[in-house]
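Note that this complex is displayed minus one protein chain, with the remaining chains in position.
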Amino acid sequence: MSKSITAKDLNVYYGDFLAVEGVNIEIAARSVTAFIGPSGCGKTTFLRSLNRMHEVLPGARVEGQLLLDDDDIYGPGVDPVTVRSMVGMVFQRPNPFPTMSIRDNVLAGYRLNGARMSKSQADGIVEGALRGANLWNEVKDRLDKPGSGLSGGQQQRLCIARTVAVKPEVILMDEPCSALDPISTLAIEDLISELQKEYTIVIVTHNMQQAARVSQKTAFFNIAGTGKPGKMIEYAETSTIFNNPTNQQTERYVSGKFG
Amino acid sequence: MTSPGESHSPAKATEPSNRQEPSHNALTTSDSGGVMGDRVFSGLALLAGVAILITLAFVAIFLSFNSVGAVYREEEGLILRQFLEYAYPLVIGTLIASLIALVLATPVAVGVALYISHFSPPRLSKSIGYLIDLLAAIPSVVYGAWGMSFLGPALVPVYGWLHQHLGFIPLFAGNPSQTGRTIFTAGVVLGVMILPIITSVCREIFIQTPKLHEEAALALGATRWEMITMAVFPFARAGIISGVMLGLGRALGETMAVALVLSPGLLTASLISSGNSTIPAEIALGFPEAPPGSERQAQLIAIGLVLFVITLIVNMTARWIVNRHKDFSGAN
Partner (left out) sequence: MSQTQQQLTSASVEGPAGPARQNDFDPSSILRPTSLTQNRMPWWTGLAVLAVSALFGAALSSLISFNFALWFVFTAVLYVMISYAVTRAKVNRRQARDKMWKNLVYLAFIIALLPLFSVIWSVTSIGIPGLLEPGFLASDMQGIDGTTDQRSQEEGAPVLGGIRHALVGSLLITLTATFISVPIGLMTSIYLVEYARGGKLSRAITFFVDVMTGIPSIVAGLFGAAAMGWFLGVGNSLGLPLPSRSTMGITAAIALSVLMIPVVVRTTEEMLRVVPNELREASYALGVRKWRTILKVVIPTAISGIAAGVTLAIARVIGETAPILVTAGFVVSNNWNLFQGWMTALPVYIFRQFQNPTSPNFSDPSHQRAWAAALVLIIIVMGLNLTARIIATIFAPKKTGR
């Protein structure tokens, strides 16, 4: 389990619009990498290109290479669906399926794909995933209740459990705490540090303290102006980015002078 | 048009051919059954959409094909003139009934829509909307029965009075009907039937009036009516027009109410005596009796085609206004 990600000269387009330009990055397996930067700088776009989710929008395409270990995600004949089953994603707002119970939400990755399994297998997956998401103790007595009945923080952990349940190689998180209160945020951050033992995690965040707390490495993205492509400015150990960044833009951003 | 079967694959198009292919890519080992599922499903969806277009085309084709017999006879060749003489009183009758309906229904419908959107207690406005929608739920044959048995007789004294005092106007000349089964009664029934249609379109538009504009007017000290004329009506003008057009489309094509209410006859200017007929009523009354393949049947299908074309134009105009308005309001 857990694979590394390598981007080589990656450009992401929406139609003719170049959204992200020339990203080169190597993300090690079993690590937490944070993407920071001002709004609209392309970090979410880049994150979504890591599991081809950006293709949901019409006209989206990429140039360059994006390797999952040694396999090109955008290679010929690659099925985006297979990519997504290996690279899971947690979204900005918790989005449990409203028609499913908590249990079915965790099993969604299997159920939606029509996988058959025995009840004991399913129970094992549900318990494992919910324990992995630090949610088991809170919901074990109401697994058949709708997932939408949980609190926001619990819903987000349910979404993480749903992602973990299909045993992906990589987990992408797109500002997973931005809709949550501080206590729930802390719970998610704890969870991230634990998940790191097994998964490669990439997280986009607007909260610089959060990036400092959870990540080993940090990439800073910026944009020159409206209509210009976003670029990765600097990528280094998190402590380096926050304490003595080499790029002046990075320094101005982390010290709160803009963005 | 992108084929929906490739909905996931915009990236494929951009794959540079010079990309170095890894000797083995674990990501390509995918289940082919799932891919087939996507293809089949999107194909079915596309097929359904195309089927609708084909159906509509068939409606036009079949009607045109079957109406040839009305304008062409083997011995005499083209008999267009004969058909026109048959069709024009019906077209005019249809227009008269629909116009009466529009004139009566439009002010009331706009008023009701305003009542729901700006006057009624906010908690009740939704239920009141449902109540008006119930008008649209009543089947047309029931309206026909009501118009024939209740509204018509109730209007007889009105017709008598109109004839007595305004008989010099051609509209009220002629013998006033003693059963009330006149084109005017039919028009009133049609008006009731299109009222909920116009109301619901207007209501939707009125509700969408930008709150900012309304509050700007009120903050200047405008009364509620002044606010409505300053903020709501300019915003909703196109919507009201298209609602009226949709109502007109419905009134033109409505069959049963007219077939039951009106005692049909020759074309006459009088609204209060029996006479006139409309295209849908003519078809409904004549078609079951027309032998298949006969010239009579062809004639009925031909006026059906005429009705189809008229309503098509009316409805397309209405939609065109709505769509233009959509762009307009989006820009603001």
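Note that the chains are named A and B in the order they appear, and that numbering of residues resets to 1 at the start of each chain.
Heads up, the rule we're going with is that a contact is a pair of C-beta atoms (placed from the backbone, for glycine too) under 8 Å apart; a residue touches a chain by one contact, two chains touch by 3 or more.
Since the model is a prediction, treat every value here as computed from it, not as a measurement.
**Q** Of A:163, A:205 or A:222, which sits in contact with the chain we cannot see?
**A** A:163
**Q** Write down which of A:24, A:113 or A:244 is the residue touching the left-out chain.
**A** Answering carefully, the residue with contact to the hidden chain is A:113.
**Q** Residues of chain A in contact with the chain that isn't shown?
**A** Residues 51, 53, 56, 58, 81-86, 88-89, 91, 93-99, 108-109, 111-114, 146, 148-152, 155, 159, 162-163, 166, 179 of chain A touch the chain absent from view.
**Q** Where does chain B touch the missing chain, residue by residue?
**A** Residues in contact with the chain left out: 1-2, 4, 7-8, 34-35, 37-38, 40-42, 44-53, 55-56, 58-59, 62-63, 65-66, 107-112, 114-115, 119-120, 128, 130-135, 137-146, 148-150, 154, 192, 195, 199, 221, 223-226, 228, 246, 249-250, 252-256, 259-260, 280, 283-285, 287-288, 292, 300-301, 304-305, 307-308, 311-312, 314-316, 318-319.
Convention: only the chains that are shown with their structure count from here on.
**Q** Using mean C-alpha positions as chain centres, tell me how far chain A is from chain B in Å, no decimals.
**A** Chain centres of chain A and chain B, defined by C-alpha means, are spaced 50 Å apart.
**Q** What residues of chain B sit close enough to touch chain A in their complex?
**A** Those residues of chain B that touch chain A are 8-16, 19, 21-22, 25-30, 34-35.
**Q** For the complex, which residues does chain A have touching chain B?
**A** 13, 52, 55, 58-63, 65, 68, 70-83, 86, 113
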